[in-house]
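Read through the structure below, which is laid out as structure tokens, and then see the notes.
Removed: one protein chain of the complex. Kept in place: all other protein chains.
Labels run A and B following the written order; every chain starts at residue 1.
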Amino acid sequence: MGVTAPVARRPAHTKRASRTGDRIMRGLCAAAGIVVAITLIDLAYQLSHDASPAIDKFGVGFLFHEAWAPNFKIFGAADMIYGTVVSSAIALLIAAPLGVAIAVWLAMIAPRRVSAVVGPLVEMLAAVPSIIYGFWGVIVLAPFIQKIEPGLHSALGWIPLFGAPQTTGISMLAAAIVLTLMILPIQASLCRDLFLTVPPELKEGAEALGSTRWEVIRGIVIPSTLSGVSAATVLALGRALGEAIAVSLVIGDANGIHANLFLPGATLAERIANQFPSPVNPLHTASMFYCGVILLAICLLTSLLARKIAGRFDVERRYARAAMA
Amino acid sequence: MSGVDHTAALGGDTPLFDPTAPLTATGNLRRRMFVSRLVDGSAGIAALVAVALLGIVLYAVVSRGAKALSLEFVFTNPQGLTGGGIFNSLLGSFEVVMIGAVIAAPIGILTGLYLTEFAGRRSRTGRMLTVALDVLQGVPTIVTGLFIFGLLVIPLHQQSGIAGAVALAIVMLPLMARASQEVLLLVPASLREAADSLGVARWRAVLTVIVPAAAGGIITGVILATARAAGETAPMLICNSIFNPNTTQLNPLHGVPNVPMLIYTAYDLAVPDALTRLWGAAFVLLLLILIANVGARLLLARSRAKMGGGA
Partner (left out) sequence: MTAVDEPIPTRVRIQTETLPTQLPARTREEFEIDAVRQAVFDIRDMSVHYGAKEALTRTTLKIYKNLVTAVIGPSGCGKSTFIRSLNRMNDSIPAFRLSGQVLYHGHDVYGPGVNRVEVRRRIGMVFQKPNPFPKSIYDNVAWAPRNLGLRSHLSERVERALRQAALWDEVKDRLKKSALGLSGGQQQRLCIARAIAVEPDVLLLDEPASALDPVSTAAIEDLILELKSRYTIVIVTHNMQQAARVGDRAAFFSLDLTENVGTLIEYESVETIFRNPHDQRTREYVTGQFG
């Protein structure tokens, strides 16, 4: 019953209005979230629905069948699964350690001013559209590969990977290299971000014990960010697995499973890019939707795996930033 | 440190080293310094390789594309296989990308807002939404194209700019949501607490205090995601690739010419002079993305400075 009311007290009607306002805002935001969820669910549903003619006809055997003859309505994804795995694996094997090395340099070794220039440069590599990498691959890389194929074969021909040289450089090797170029900047900038999160006190403490910079990196920086670095690698792998356009230009869209990297091949994503616009028959289309389903499943797994191993690092959030550069 | 018994000095009086010796690397440290310097060098080489690769790719585009570049190139439509410019594709790309951004931005920003303001760290909905965003982010763009093909192209019996735009919107959505979330998280808690203690309604605080504080970063995220979408070929290939390449066509219900498809199909022609137009288009695309990137960075730096100094 005091004369003056407390400052925070508001008349009843504005309290109601603010509660309504809160509810409206919350509702709008939640609706947005629901749209996201619905999109994802519909995506999975729509894809499976459109793939159903092929799924019904081929079942799981589709994954192991090594034939793709649209005119004969024979479809199997084994070639493409092989190609996807091989091209992405090679890209990852090169880009992962290289990316970590670059990240170490940017975060720990380079002088501040140099790192402030080179860091954004590496990030901008990630912003280059895949089609440009694809064209660079066709017009610059493939001829180059074709030139060095004989040399590689004579030097390393005992490894089945470097088999008989071909007439063009359009090959699995070209695809692997293009993919390496595409995932390298993502790996590098993600890992650099992670290394920079290591508290300076930790690094100082290690230095104060008389450790060399490499010992600090090896003993403190990398172990404490290991889960994040692993998740980043998985995300980079996911990016490579799903890349369609760049690969479609340099891999040749050919059937067959070969060890020889100089031969053309196919991946799930690039086959869709190459053949979907001009299907021969509805089963052809459905089969490519089926490839899309497989691809979706693979990428779903990599996303979930990355989340799981990321631990306390929100790698996905950083990945969004790295992907946009 | 030769001659030092490393097993000694465990409680003994002889020190492990001679403190009066010069402060140079000896013995064990020589080797360790060598290893460390080796790492320094190798990592530097790795960085050099990355920059060199960027240089190689950029050089390829610039050297081949620059000679095609001219005002005429930008502002006229293609004539035949090799003549004219890329105006209709630029316009079409702009339209499709903008429609996509207009669809994606509100949903993305509101989603980011939900994650930071209304769903706590622990909440189940927050986590489920984050999972959904992460999975959506990992969906290959060609699969997104397939999705929209089934959703919009088949029912409408044709490919269209709007289908392409919706596909791009799905590609942009997780990026915008995450970018918004990141920036909103950076808004200092003190701002929220201050608004709360003044008895201001939550929604009002969000609209008038928090969002403006994060506006720079949010806009940056929107710009960057849009720039990225401009270069996405796969959704265009699947949903928006049937159009007359020589005329300006802006009706989104039909196929709309766009730059990625221009580049992608120009290659099929395998006519050498057509390649020039292709490289010119690639150069323009790269240039626009670069400008968007640099511009967004500057904007972000400015808004970060404001938020850091303002709070």
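Methods note: a residue touches a chain if its C-beta (ideal position, glycine included) is under 8 Å from a C-beta of that chain, and two chains touch if they have at least 3 such contacts.
Everything quoted here is computed from the prediction, not taken from an experiment.
Colleague: Checking the contacts here: which visible chains does the omitted one touch?
Modeller: A, B
Colleague: Among A:L202, A:A259, A:V280 or A:A297, which one is in touch with the chain left out?
Modeller: Selected residue, touching the omitted chain: A:L202.
Colleague: Have a look at A:S88, A:S189, A:T212 or A:S287 and name the one touching the chain we're not showing.
Modeller: Spelled out, the listed residue whose C-beta touches the missing chain is A:T212.
Colleague: Which is it among B:P15, B:G41, B:G80 or B:P212 that touches the chain not included here?
Modeller: B:P15
Colleague: To test your reading of the contact rule: which positions on chain B touch the chain that is missing from view?
Modeller: Contacting residues on chain B, toward the hidden partner: 6-7, 9-11, 15-17, 19-20, 22-26, 28-29, 32-33.
Colleague: Which parts of chain A face the unshown chain closely enough to count as touching?
Modeller: The list for chain A reads 112, 199, 201-202, 204-212, 215, 219-220, 223-224.
Convention: only the chains that are shown with their structure count from here on.
Colleague: Report, in whole Å, the distance between the mean C-alpha point of chain A and the mean C-alpha point of chain B.
Modeller: 13
Colleague: Any idea which chain B residues touch chain A in the complex?
Modeller: By the definition above, chain B touches chain A via 29, 32-33, 35-36, 39-40, 42-44, 46-47, 49-51, 53-54, 56-57, 60-61, 106-108, 110-111, 113-115, 117-119, 125, 128-144, 146-147, 149-151, 154, 170, 173-175, 177-179, 181-182, 197-199, 201-204, 206-207, 221, 224-225, 227-228, 230-234, 237-238, 241, 260, 263-264, 267, 275, 278-279, 282, 285-286, 289-290, 293, 297.
Colleague: Across the complex, what residues on chain A touch chain B?
Modeller: 7-10, 14, 17-19, 21-22, 24-26, 28-33, 35-37, 39-40, 42-43, 46-47, 49-50, 98, 101-102, 104-106, 109-110, 118, 120-122, 124-125, 127-133, 135-136, 138-140, 181, 184-185, 188, 212-215, 217, 235, 238, 241-245, 249, 269, 272-273, 276-277, 288-289, 292, 295-296, 299-300, 302-304, 306-307, 316-317, 319-321, 323-325
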